[in-house]
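All protein chains of the complex are present and in place, except for one that has been dropped.
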Amino acid sequence: MIEAGKPIFVQIADQIENDIIDGVIKEETPVPSTNEFAAFHRINPATAGKGVNRLVEDGILYKRRGIGMFVATGARQRLIGARTEQFRANFVGPLLCEAAKLGITPEQVAGMIRIESSTERKGSNS
Amino acid sequence: MTATDFVTDTATSVHPRSAPERIWNVVRLHLVDRRTYIGIPWLIVGMAFVVTIFVAQIVGFTTGGLGTPDAIEGQRYSWAVLSPQWYLVIVGVQAISFGFPLALGFGVTRRDFYLGTALLFVLISAANALAFAVLTQIEQLTNGWWIDTYMFNALWLGLDGFWVDLFSFFVMQLLVFFIGASIATIYMRWRMPGMLVFWSSLALAVVGTVTIITFTNSWPDVGLWYGAQGIAGIFAWLLLPAAIAGFGGFLALRRATPKS
Partner (left out) sequence: MTDTAVRVTGLTKKFGAFTAIDDMSFTVERNKIYGLLGRNGAGKTTLMQLLSGQQFATSGSLEVFGASPVENARVLQSLCFIKESQKYPDSFRPEHVLASAPWFFANWDAALADRLVDDFRLPLMRPIKKLSRGQLSAIGVIVGLASRAPLTFFDEPYLGLDAVARQIFYDRLLEDYVEHPRTIILSTHLIDEVSNLLEHVLVIDEGRILMDQDAELLRGSASTVVGKKTDVDAFVAGRDIISRDGIGGLASVTVAGLSEAERAAARAAGLELSPVSLQQLIVQRTTSITQEPEIKTDAWSARA
């Protein structure tokens, strides 16, 4: 839901992006209207519209006159690409930076990740 | 703009209402609760009539029988016919003290509110005058409702005929409303200081007038003048204070602000 201290239109745009990445909203299908977003999240419709418009500017959504906003073809792939790049910049970069401080090599980090992911899988299976 | 999918735009425009329509709506606002101007006053009249029947029996007993000229004359001193007036002064006060903040909250201008309120007073006064004048006639025709009980033929009513009753009651009723309304208006505009100035200057004016008349030995002249006016004449003079209260109230209310 909406959290305080962060522009709401950014949060709306993020949520739509997440729904596209998760496949909840398929390409070439409509997204909810600005008014539906406003009613659901109890936010100002102009603010919700700003979030939707941001995705239109990014080419993720496009407008069909008189019908509404639709997810563009290839939107999911582009979002995943962009998110992967963000992931690299926000998480992998700082991760390696901190590792270097402690004298851990990238190979050792990769090894740690492998062990961590296998225990996590076991943990979730049991 | 992101407002492209807004459906309608009706709220951005309002069809303005004409001045007569707006003023008439103020009249309707005062009358939306019918008990205030119609129900309660006539309930009071009804109760006063019941009391009058009993009082008439007492008068009849002391004057040696109802229907005698003495008994009819005795009943003339009853104020029962004016019994709703005490309540209607308060109604005049509340028309302003409650009506003004409510009307302003409804987006009414001070001018429309005052004109509507004044129109209401004129209409109610006319209706009451007609009703009381007719009841006075019926009371005469039925010899006191067939039980020799006279409530409406009292004080000055029923002496000079239907038209004088109609006119005098109208003026009296209008004066009652406007006195109540102008007191409330003075309070609305100037609050407590206004009340103090108003009541003290009124008291001063009355005492001053009485003093002057007394010291110039003019009481006999005043009595003669009063007698020469007749009922219709006296009430014609009373139109003057009613007009002053009505017009002064308008000027005062134009710059008044509702108490918050």
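Letters A and B mark the chains as written, and numbering starts fresh at 1 in each.
Everything that follows uses one rule, which is that a contact is a pair of C-beta atoms (placed from the backbone, for glycine too) under 8 Å apart; a residue touches a chain by one contact, two chains touch by 3 or more.
As the structure is a computational prediction, the values presented were derived from the model and not from experiment.
From the options B:Val32, B:Met192 or B:Ala228, the residue with contact to the unseen chain in the full assembly is B:Val32.
Residues 2-10, 35, 38-39, 41-47, 50 are the ones on chain A that touch the missing chain. In the full complex, the hidden chain is touched by chain B at residues 3, 6-17, 19, 22, 25, 28-29, 32-33, 35-36, 94, 98-99, 101-102, 104-112, 254-255, 257-260.
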